[in-house]
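Every protein chain of the complex appears in place save one, which is left out.
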Amino acid sequence: MSPEDEEFRLDDKFHDECGLFGVWNHAEASNVAYLGLYALQHRGQESAGIAATDGHAFHVEKAMGWVADVFSRDRLKRLPGHRAIGHVRYSTAGSSNLRNAQPITANTSHGPVAIAHNGNLINAEELRRRLEADGAVFQSSSDTEVILHLLARADGGTLVDRLARALSQVKGAYTLLLLTPTSMITVRDPSGFRPMSLGKLADSWVLASETCALDLMEAQVVRDIEPGEIVVVDDSGLQSFKPFRPQEKLQCVFEYVYFSRPDSVLWGRNVHVVRKALGHQLAREHPVVADLVIPVPDSGVGAALGFAEEAGLPYDSGLVRNHYVGRTFIEPKQGIRHFGVKVKLNPNREVLAGRRVVVVDDSIVRGTTSRKIVKMVRAAGAREVHMRISSPPIQWPCYYGIDTPTRKELIGSSHEVPEIQKYLGADSLGYLSLDGMLKATGNDPAHFCHACFTGQYKVGFDDGDLAQLKLFDS
Amino acid sequence: MSPEDEEFRLDDKFHDECGLFGVWNHAEASNVAYLGLYALQHRGQESAGIAATDGHAFHVEKAMGWVADVFSRDRLKRLPGHRAIGHVRYSTAGSSNLRNAQPITANTSHGPVAIAHNGNLINAEELRRRLEADGAVFQSSSDTEVILHLLARADGGTLVDRLARALSQVKGAYTLLLLTPTSMITVRDPSGFRPMSLGKLADSWVLASETCALDLMEAQVVRDIEPGEIVVVDDSGLQSFKPFRPQEKLQCVFEYVYFSRPDSVLWGRNVHVVRKALGHQLAREHPVVADLVIPVPDSGVGAALGFAEEAGLPYDSGLVRNHYVGRTFIEPKQGIRHFGVKVKLNPNREVLAGRRVVVVDDSIVRGTTSRKIVKMVRAAGAREVHMRISSPPIQWPCYYGIDTPTRKELIGSSHEVPEIQKYLGADSLGYLSLDGMLKATGNDPAHFCHACFTGQYKVGFDDGDLAQLKLFDS
Amino acid sequence: MSPEDEEFRLDDKFHDECGLFGVWNHAEASNVAYLGLYALQHRGQESAGIAATDGHAFHVEKAMGWVADVFSRDRLKRLPGHRAIGHVRYSTAGSSNLRNAQPITANTSHGPVAIAHNGNLINAEELRRRLEADGAVFQSSSDTEVILHLLARADGGTLVDRLARALSQVKGAYTLLLLTPTSMITVRDPSGFRPMSLGKLADSWVLASETCALDLMEAQVVRDIEPGEIVVVDDSGLQSFKPFRPQEKLQCVFEYVYFSRPDSVLWGRNVHVVRKALGHQLAREHPVVADLVIPVPDSGVGAALGFAEEAGLPYDSGLVRNHYVGRTFIEPKQGIRHFGVKVKLNPNREVLAGRRVVVVDDSIVRGTTSRKIVKMVRAAGAREVHMRISSPPIQWPCYYGIDTPTRKELIGSSHEVPEIQKYLGADSLGYLSLDGMLKATGNDPAHFCHACFTGQYKVGFDDGDLAQLKLFDS
Partner (left out) sequence: MSPEDEEFRLDDKFHDECGLFGVWNHAEASNVAYLGLYALQHRGQESAGIAATDGHAFHVEKAMGWVADVFSRDRLKRLPGHRAIGHVRYSTAGSSNLRNAQPITANTSHGPVAIAHNGNLINAEELRRRLEADGAVFQSSSDTEVILHLLARADGGTLVDRLARALSQVKGAYTLLLLTPTSMITVRDPSGFRPMSLGKLADSWVLASETCALDLMEAQVVRDIEPGEIVVVDDSGLQSFKPFRPQEKLQCVFEYVYFSRPDSVLWGRNVHVVRKALGHQLAREHPVVADLVIPVPDSGVGAALGFAEEAGLPYDSGLVRNHYVGRTFIEPKQGIRHFGVKVKLNPNREVLAGRRVVVVDDSIVRGTTSRKIVKMVRAAGAREVHMRISSPPIQWPCYYGIDTPTRKELIGSSHEVPEIQKYLGADSLGYLSLDGMLKATGNDPAHFCHACFTGQYKVGFDDGDLAQLKLFDS
């Protein structure tokens, strides 16, 4: 991407890197996969791909862009067969090209396989160097290809045996979806960082990163895939394997805070309901005398509703979001101030003027957007602007599959809350506490990864990895 | 559009047909026009166009698609000059092609002109036949071309004289934006059906269908253009003309109900605030014992907030909208039920289950979508579903610039409210009364067109037009 | 076209501006029109268009590019009906955009009409001004639109009457093809500048600029349309009209020299045979002692064969042409010499080295390409390079439908033959004489326009036109 075409980065959020969907035994499998990806589009807007098989030939179609743009009727026709897996992907600019789009399809001594991955491996570089030293040829920079090579080299036994042996060498976060001519397999890593749900649609089995994809096609939600579980779907039915040594759960709490769609049910709880609970707790931790609670749409809506409810304050819509925003935005060269978030959000003066306003958002990454929002709300006449955040200060990058800036870009890593408040220009600023957040999820607080808030990276990172970590961070 | 590629019509709403934006005296006029159209995208998503001039040459670029997709940096570079006007358009499938995209540029004996139009002429066919009989050559099916021909044939005097003479022959709704090498002109028809606002951006004058476009670029909102007013902007400044016989105002009340963006200020009132007032009145007219108020997002949000506030009921988000919906959606041929609104909306079971739910929407057109929503909410476990609509039953098509179905497709035209309730499957159904709606706008109730609710077409429709009306309706 | 994207102009030739094709009464009319345009592609490579009708609705599809690229199977499906006309177009860079692509479709008081034009009107600007003064609205810069307006304004009588009346006001070169719901009409102007042939394909009538298009579909060539003739094809058959005052024939001799495909039969003679006759005459007028005759491929092949035959010299292929040349060519910025004609032609050293070579080409326009060819042939080892041109020096621009440079760019206009020879670096240079050329055509020498050689513009150009001529020339 040349500087002059540089994408205008319209938000200041963490970004999930992938959504996965698979279907087994459906007459229009690739079309069902398309539907599933459609509902998972919020998990990745950069590329979309589907691999399908009729039990013999494999076909794959992938391209940069939204699901609705990538797949035409003609393209879906080029994906015949009763089995299909699909993938949507977000990625950082550097590796943003078709070569890294998924599913990856390849041939090994065990036959053809398609693989799609949500997560990030900690020791990918080390494994890659080891595999290359042993003659492996890598055709992308994706860590998913590392898994493919490990699998190809795993000897003996069943596919599950080989997969377990391959994954035993891997550290990090991975939810995988694989397709072979005779089976569809999913795996969640033993820590269970990323979600995966199983559904049933008449005679078909479906797998999806979030239940909202199952809802779209009116599939019945059967259950979550468990951490460390390998599920194999084939024509004889469904089998579950647990070949890994049990480990403590490290489910990504940010899935509740921001990534997942509010209508999904994740780890036993509805995401919107959890977000409202985060708002309740936030109101209890950081009460404020005010006239009005407004969300930063759309991600702050759940917490704002909860905050307003708990605080007994009116909830209103004080910022209007333009949903026709494309990937790029062309700013004038001169004469008009820098646009930033204005392209996406516009304050509603009549709602805000003269009021003491509580603005609720889910998180603050760099702080640049929040600062503009505060300024915007104040410029629209708000008498006071109180910022409330439904998660703790983000202080650390994520190495488990989320696209995050480096430490020094994280405002929470280098500044104390009062400094951040000052930078934002808010009259007050309250972050939800770690304990408050974890408790509000309704899950066991011990079952979450919260490394981005605490730096407690519980997976990976022995000496070699630390060097790598530094590398990443620079 | 062939049947198999048939666009999946994802909503059941009236559709505004156009948004207009113009800028005079800006070093990057076409880029500013692009920004303005960006903010007006909700008024038309089918085609976008900009015409620009440096005072001599005219350039125009237009294409099917969203503003963000149509205009690349390269394309904007092909639109040099300090003056530009732009247009976004929605239209019915039949005439949906590039030939009807605007602005239309043409050469007449008075020099080059670009014209963009929001509205619809009642007597376009009659005028067209008359002009053709007199040798005129029409290259599109757009009624805007009729205005162009009338203007080209108007003799003598200033451009304003000629424009007034041309428009004196025209009946119907029109807000126009014209660009010549030496001036930018806007007109609102004497009834003032469609809006237009004037703004100032440093040394530039800007004109926009809605104030949200002025907000985006931080232009100062100066005032509304008045019904029957012609405003000419040129290098000597701004001049206002009122050449038409004054008529009663017939401002489109549906701009408040649904079309305009909630953050726009229209005819003196903020749209979101009006929508909340509609909700207040709706709650007063149709109270109900319930646990929860939810909107049909996004259009029902304002009225739902107002309803909940007035009724003292909790407001929540019970339907989640997928914002990554494209223009087309490919359904499977078999095996899965018809999708309809499910592609866009998904109910949140945990919010709805066991509750008595009030669902608030702005209007019901055919009823098909509302029926699916009721079913969906009930399937998600709602104990009771009470539908509340923040406008009266739609009984008549619009002939003033809104894309509406024929009478027989309007459920409000052929059925009484109890029948509609039964069709929707709702436990109760309440429409806002006409008087209630008009009063809640905060404007003089006499100043609105409400023909779609009442059939009172106050402009046009003498004998000849009635024949035409029938033609339209069949 | 910005300078950096500037098309690399790969040849130094006159360019024909259009090819026309029409078919009446064929079940796959638009597909037949596609075939016809395919065979006429050499007459215009910039845009292609087809208009078709089923007797009621009109459909038109046009786009920039080659016929094979513009028309997909899907696009042809959007052109139903038993009647179709098509057009290929070359044009100068300035007006090179889709707005000027043809056929133009419009609606007039006499109903819909599609029009396609090969030629150029001398008094287009004057007529345009007159029509605009009378209220006409022009939407392109094409002179074809002038004809459309004249036709729309012609009153009374049959379509032929109106067409004759419209065309009586026009001066210049025009072969037209029109399509209405009930007829297909062709006209050649009274001077007959541009060709048009009639063919029969089973029960269908076909019309084509050149017979090679009839050959492709194995249609029977019936006859040429005559100068000043209007032919109407409808369901009752074929009618011929001659409403214009007879005038002397002014057939474009350059069609023989360069434009037409060698396999076409034009004005009674096969083009390739005429080109060989030009070569014979050229050898008689400018004999030379040499070892070898080579053509500049492909346009010089016919004359070179004739020259070699008459001179009793061996003919060989000394320059190889790359047929994969696209419209654009990206030169390196530095380090390699300017490419020019090298991209298209490469000399064959072993054929040329040590030989005295006669290089035969059809014409010299600016001289830049010929100069490079002489240099290239010499660099490949030719001992002598004798340039022979099968037409006289071009001294004047064409105003009858050919894209030509201005006078001052024409090397033949400002320089004598010895100076040109010196500029080219050739050992000798011989142009065919005017009389020799005309005689060799086998037609009556009085029946040709040769204004580009002689400046004898026999049509148009009274005082007003002269002013215009100057304008064109500057």
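The first chain written gets the first letter, and so on, giving A, B and C; residue counts start at 1 in each chain.
The criterion applied here is as follows: contacts are C-beta pairs under 8 Å (C-beta built on N, C-alpha and C of every residue); 3 or more make two chains touch, one makes a residue touch a chain.
Fair warning: this is a prediction, and the values are worked out from it, not measured in the lab.
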Q. So which shown chains sit in contact with the chain we cannot see?
A. A, C
(Q) From the list C:Lys62, C:Lys249 or C:His272, pick the residue that touches the absent chain. (A) C:His272
Q: Determine which one of A:Ala27, A:Met64 or A:Ala152 touches the chain that has been left out.
A: A:Ala152
(Q) With the missing chain put back, one of A:Ala27, A:Ala106 or A:Leu434 would touch it. Which one? (A) A:Ala106
Q. Given the full complex, what residues of subunit A touch the hidden partner chain?
A. 2, 77, 104-109, 129, 132-139, 145, 148-149, 152-153
Q. Where does subunit C touch the missing chain, residue by residue?
A. 4-5, 26-28, 31-32, 34-35, 38-39, 41-42, 45, 66-69, 71-73, 76, 201-202, 212, 215-218, 261-263, 265, 270, 272-273, 298, 301-302, 305, 309, 314-317, 320, 322-337, 339, 342-343, 346-351
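FYI, only the chains that are shown with their structure count from here on.
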Q. Measuring centre to centre with C-alpha atoms, which chain is farthest from subunit B?
A. C
**Q.** Centroid spacing, where centroids are CA-atom means, of subunit B and subunit C in whole angstrom
**A.** 49
Q | Cα-centroid distance, subunit A relative to subunit B, in whole angstrom | A | 36
Q: Provide the C-alpha centroid distance between subunit A and subunit C, rounded to the nearest whole angstrom.
A: 60
Q: Would you mind listing the residues of subunit C that make contact with two or more other chains?
A: none
